[in-house]
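Of the protein chains in this complex, all but one are displayed in their positions.
Per-chain numbering from 1; labels A and B assigned in written order.
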Amino acid sequence: MDTNTLILMLVATVAAAIPLIFAALGELVVEKSGVLNLGVEGMMIVGALFAFIVAAETGQLWLATLVGALAGATMALIFGFITLSLMANQVATGLALTIFGVGLSAFIGQGYTSVALDGIKNLDIPVLSSLPVVGKLLFSYNILVYLAFAAFIAVTWFLYKTRAGLILRAVGESPSSAHALGYRVIRIRYLAVLFGGAMAGLAGAYLSLAYTPLWAEGMTAGRGWIALALVVFATWRPGRVLIGALLFGGVTIAQFHVQGLGVEIPSQFLSMLPYLATIIVLVLISRDAGVIRLNAPASLGQPWHNELH
Amino acid sequence: MLRLEPRSAPSNLMVYLSPLLAMILMLVVGMIVFTILGQPPFKAFHAFFIEPINDWYGFGELLIKASPLALIALGLAVGFRANVWNIGAEGQLTMGAIAAGGVTLWLQDSTSAWILLPLMFIAGAIGGMLWASIPAFLRTRFNTSEILVSLMLVYVANLILSWLIHGPWRDPDGYGFPQSKMFEANALLPILIEGTRVHAGVLLTLVALVLAAVFFRWSLTAFQMRVAGLAPKAALYAGFKQRKTVWFGLLAGGAAAGLAGTAEIAGPIGQLLMPISPGYGFAAIIVAFVGRLHPVGIALASLLMALLYLGGESAQMQLGLPAAVSGVFQGMLLFFLLATDVLIQFRVRWISKTSTEAAS
Partner (left out) sequence: MKKTLFAQRFKTLASSLLLASTLGLAGTAAAEDPLKVGFIYVSPIGDAGWTYQHDLGRKAIEEKFGDKIQVKYVESVPEGAEAERVTREMASSGSKLIFGTSFGFMNPMLKVAKTFPDTHFEHATGYKTEANLGNYNARFYEGRYLSGIVAGSMTKTKTLGYVAAFPIPEVVMGINAFTRGAQSVNPDIKVKVIWVNSWFDPGREREAAVTLMDQDADVITHHTDSTAVVIAAEEKGKYAIAYHSDMSKYGPKAQLTAVTHHWEKFYIDQVQQALDKTWKPTSIWGGVKEGMIDIAPLNAVVPKEVAEKVEKAKAALADGSLHPFAGPVLDQDGKETVAAGSNMTDEVLLKMDYYVKGVDGKLPK
């Protein structure tokens, strides 16, 4: 394999990893606040649809991206209301959110499968993108790719360098102590959940506006679930989310390359690789119970109400 | 403004009332949605909820669709009661069907139904349990999240099935299409009601419902598992190992899903093909919750869920509504149920603005 092919593989890997980065970073913040939202897939696909609708109707890609994020956040609001205000089981509500989102998007999106869209184009930054190797590798993506990396930096900075981030983590560790210190636990969790929804919506918008770009029923095809796995895989650390997303994208692309090179293995087994790799890494990460205990938000998934504590 | 106040004791009345309330809310919102879509709401209601079951055949379809949902939901409920989150029943169902299908293809030419069918169900249960034992082992040994592992294994199971029916188990006379041979009569479950597709697998589910009711009501293990779910530390004190809880919870779900998969291929399908299940493994999670993790509730919830599926098809045929309506309704139903559940632990109180401020 020559360098050129390798660079192309890496570029394809980054492009495949972006929706995972967006969604997993969002879910990371949600889980850091102590809430487990399994509805990422549902929020992502609703984001994908609404972004696509706005792009198709107005041609305004920025507006469309924004609406995608808002649509994801709106879905998250439903989740927030049921789990935070009404203290329902988070696992069940998240699952319902996915079923609802997939159904709703298929229902509303019927008229839009036929639309051909001029999607978000690669920037090909002048001068820089024509540099050898790094030009292709670093400077020729579409704007949402850079936004994903910016989001990574912002989330890392927010969680570890700001007071607000510290409070968020405290709420996830021990909502009762945070409450005792005078923080509005429910309000903080709402904000985290909304942020997670917006990020999942952005992931969807990336898929329908930039990656494929098209709208089709069920087009997110399980990426929301992978994003959830990445958060655990990353032991709730943004840096590892980034690495995990790239690794998963890499395995996906690599198995296609292996096929293209004509290797004699049933393709079904190659298609299993990304899932098996995820399981293996999950095992490696969580094998050391201490690591999980240190990093997992202590109150993850447990409903909380200030009158009960 | 409205405020929630904890009740001193959970309301027994609301335990039963909230599913009803959720159903009514779903119907009301559904009617509004139909009206917005320009469908006369009562006609739509009729097409969705009455039409599918207005004859014996339709009623039989309701049963054979509810049967796998109830069976899997029962198995999952064992785990869910102990906070063991097996959400990969769909994969366990597939592996159960693969194991049972393998036994069938191997033995159907040489074995009578009296031996073959029990063997198929045993193989199916073992297949499902083996698949569920992977997340159980990884959870107990390496502390790996069973939610994610069981889910990832759904994709893997489907790819294994795909490989088998495209390769080794493909019907040699089937023009290369990805299906196994049709099963012979001795590998098929008998039909219970003439003129319908109601097969003996439904009886299996009924037996399971009764057994589960007994287990949940009287078994010490069930009690210990419930304690383990509510308070892991107390369970440890009660001498019940968390580890055993995880294993038991996952294996119960795996066995139930494997049996359900076997009943599908030995019942309405009659061969191995893709897909074996139209998402029963996932829908059963909703059934388990709507049914309150209780056998009677699960039986009712599975019927309702099956009706939502059938109604979606009927609404397509009668009204030209898209198939996706079913998913919207299912999601809504669960939302409303989870939302109304709050009334079990809390009461709604009207609090005047001044006292709210004083409280905060």
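By our rule, a contact is a pair of C-beta atoms (placed from the backbone, for glycine too) under 8 Å apart; a residue touches a chain by one contact, two chains touch by 3 or more.
Only a predicted model underlies this, so the values are computations on that prediction, with no experimental measurement involved.
Although one chain is not drawn, the whole complex shows that of A:F139, A:Y211, A:F248 or A:Y275 it is A:Y211 that touches it. The chain that is not drawn here is touched, among residues B:R3, B:H46, B:K244 or B:R347, by B:H46. Screening A:Q60, A:S130 or A:Q259 for touch with the missing chain picks out A:Q259.
Contact between subunit B and the unshown chain involves residues 42-43, 46, 50-51, 54-58, 61, 64, 159, 162, 166-167, 175-179, 182, 195, 197, 264, 267-271, 273-278, 310, 313-314, 316-317, 322-324.
Touch with the hidden chain on the side of subunit A covers residues 5, 8-9, 12, 15-16, 106, 110, 113-116, 119, 207, 211-214, 216-221, 223, 252-253, 256-257, 259-268, 271.
Here, only the chains that are shown with their structure count from here on.
Averaging C-alpha coordinates per chain places the centre of subunit A 28 Å away from that of subunit B.
Touching subunit A in their complex are the following residues of subunit B: 4-6, 85, 87, 138, 142-145, 147-149, 151-153, 155-156, 159-160, 162-163, 166-167, 282, 285-286, 289, 322-332, 334-335, 338-339, 341-342, 345-346. Of all residues in subunit A, those touching subunit B in their complex are 38, 42, 78, 81-83, 85-89, 91-93, 95-97, 99-107, 110, 217, 222, 225, 228-229, 232, 266, 268-269, 271-272, 275-276, 278-279, 282-283, 286-287, 289, 292, 305, 307-308.
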